[in-house]
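Sharing a structure below in structure tokens format, with a few things to ask.
What follows is an incomplete set of chains from the complex, kept in their original frame.
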Amino acid sequence: MKEILDAYAAGAIDVNGAREKLLRLFYEHGDEFQFDLHRHERLGFPEVVFAEGKSIEQILTISTMVLEKSPAVFVSHLLPEQEEALRTAFAHYRIETSSRFMAIGRPLENGEPGAVGIITAGTSDIPFARECGLILEYLGIRVLNSFDAGVAGIHRPFLTLAKMEDADVLIVFAGMEGALPTLIASVTDKPVIAVPTPIGYGVGGKGIGAMISMLQTCAPGVMVVNIGNTVGATAGAIRILRAIKRGRT
Amino acid sequence: MKEILDAYAAGAIDVNGAREKLLRLFYEHGDEFQFDLHRHERLGFPEVVFAEGKSIEQILTISTMVLEKSPAVFVSHLLPEQEEALRTAFAHYRIETSSRFMAIGRPLENGEPGAVGIITAGTSDIPFARECGLILEYLGIRVLNSFDAGVAGIHRPFLTLAKMEDADVLIVFAGMEGALPTLIASVTDKPVIAVPTPIGYGVGGKGIGAMISMLQTCAPGVMVVNIGNTVGATAGAIRILRAIKRGRT
Amino acid sequence: MKEILDAYAAGAIDVNGAREKLLRLFYEHGDEFQFDLHRHERLGFPEVVFAEGKSIEQILTISTMVLEKSPAVFVSHLLPEQEEALRTAFAHYRIETSSRFMAIGRPLENGEPGAVGIITAGTSDIPFARECGLILEYLGIRVLNSFDAGVAGIHRPFLTLAKMEDADVLIVFAGMEGALPTLIASVTDKPVIAVPTPIGYGVGGKGIGAMISMLQTCAPGVMVVNIGNTVGATAGAIRILRAIKRGRT
């Protein structure tokens, strides 16, 4: 920018010329700048690569680019051959997986302060919960887990909440009738991010019932992301941790 | 039938003639017979008149016919002008209403033995619960009520169940996220009939969310009827009371 | 609990200390207690393991835990490799399967008194009906079967009902247009639990048509579970058998 301003000051360009150059600079610079720090610097969250529909080459290229700027790259909705290629290409990094999700990189030691509580209604929800856990772990954020806290045993939410005492924000996974986030949110005032999981069959199966149930919750303040959107839930939790950190200062 | 058999015995008709007459007799008789005792005698449940789309004349005619054979007639989905006409025509009967539902007749004193528990999640569900209550009251069946037992207060289901100790079967109403029948069914082994109510708005509104939630329940053995189908739920409960009565003998 | 009470009586703890210990005891004990007897003792129904989305290890662990407390464990929505692992691990138990469902254990001789009638509209519904039959058989409950009683032959429901004379409750399976439960319920006053099966294609296929048809039934008192939810239907029937048993005493 200084160059343009100096060129104008020196009379080498006129106002219109300066305007055009500044505009171009602004957007292009903004774009580059955004690419550099994008996601991890700005949102506390590196790019997550959605693998479905991408070629292996695309995935490797993007992942390499992300890893240059971020402590880790996360790849979701992987196919087996894509997974294989990533394992080979990034063998020198720590790699962790949960079903179709892969975390690659060098985990941070101290990320955002605070802790995220991860709760599942059933055991079938655990792979989704682990995706959240991996992202948070690689980003150096403390995780508290309580799995299989489901509604069917009505006392279990209380035990779960006891384990969650240190959590600043809760991510609650449930499939089928998806009632757990409602129960949790009715007995705590912590932020609750509800994630429907694609568990269940028939009418309302594949997470539709859980999704609708969470949107219709009678407990005030349940916030919902799409079915199986572990990345969105984790990013939402990190936004809240950042708001807490900012609030502290 | 004796006539036909005798005519055959007397040679007045041959096998084919007898066959034809018997066939006609059978179906027509069956049909008449069915009309006489239909619903209340056979199913313990008189005809319920679905008013929407019927003329006032049709409703009055059908109601009169039902009242000749049953202690009461129940009319659902009434429009105001239909309600008015019924009030006038049946002024000499006891009439009770709940929103668009009307019970007309002379309540039985002793209907099926046993008791039906009626539970609602919220106060908006009460008009639906009252429809069940009116039907059962007119049919001489004992009713136990526990309204506003909703999930948001997680201890309330226990208190509700304490009140339901004498109930043989439970009808549970819920709108919105519809989680209450799941909670109730996870702490009792009594038959639970779940009725979604058209409470709620947005995605899953008008009872769709509650319906799907009840079908996706993780508690085993929740039985569901359509949104707002109080008649179906009550008839289902009476079927169970009759099974209990039959089991006793 | 006695220890806490005695400690208080002995003055070793004060009211607040007692309160905290009792609270913790209550929930934890409740939770443990619930685990011990859960489902089979309380609901007459052991845990059913939904295999989809669970690892083989999870399934084996849960199944072993259930078998320690219940006469049988039922595993639904099995994948072939999961089935293989279960067969190997539980080779010393009696194992029965119906498509993706497996019953493992030592069948009870005398379970709940009474009998459950199982009716299917077509032959394609039979695998679903067999799931019900297996659960009931392992739990020592009498089963009456009438398969292929479909609507297309309008007399068949009468023959079916004749076979069902001893049944206390009927479970009726139908796919496609799902009309059979309506027909059955219009000629009997027994409790009717309708189970849509995922038979059919095109608009309303995969059981959607049958489900909607059952919810829209013009016969009073048909109670519905989700498409293919044999476990829910069986548990509902057992709840009714228990209500009958309780009513007897």
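Letters A, B and C name the chains as they come in the text, with residue numbers starting at 1 for each one.
The rule is short, and it goes like this: a residue touches a chain if its C-beta (ideal position, glycine included) is under 8 Å from a C-beta of that chain, and two chains touch if they have at least 3 such contacts.
What you see is a predicted model, and the numbers here were worked out from it, not measured in a lab.
Peer 1: If 3 of the identical protein chains are displayed, how many copies are present in the complete complex?
Peer 2: Identical chains making up the full complex: 8 copies.
The working rule: only the chains that are shown with their structure count from here on.
Peer 1: So which chain ends up in the middle if you average the CA atoms?
Peer 2: Closest to the centre of all protein C-alpha atoms: chain C.
Peer 1: Report the inter-chain centroid distance for chain A and chain B in whole angstrom, where each centroid is the mean of the CA atoms.
Peer 2: 49
Peer 1: At what distance in angstrom does the C-alpha mean of chain C lie from that of chain B?
Peer 2: Going by mean C-alpha positions, chain B sits 25 Å from chain C.
Peer 1: Quick one: report the Å distance separating chain A from chain C, using the average Cα coordinate of each chain.
Peer 2: Taking the average C-alpha coordinate of chain A and of chain C, the gap between them is 38 Å.
Peer 1: Can you list the chain B residues in contact with two or more other chains?
Peer 2: Residues 187, 215-217 of chain B touch two or more partner chains.
Peer 1: Applying the document's contact rule, which stretches of chain A touch chain B when the two form their complex?
Peer 2: That would be residues 121-122, 150-154, 157-158, 176-179, 182-183, 186-187, 200, 202-205, 208-210, 212-219 of chain A.
Peer 1: Quick check on the complex: what are the chain A residues that touch chain C?
Peer 2: 122-127, 153, 155-156, 158-159, 199, 201-204
Peer 1: Which residues of chain C touch chain B in the complex?
Peer 2: 39, 42-45, 48, 114, 168-169, 187, 189-193, 215-217, 220-226, 229, 231-232, 234-240, 242-248
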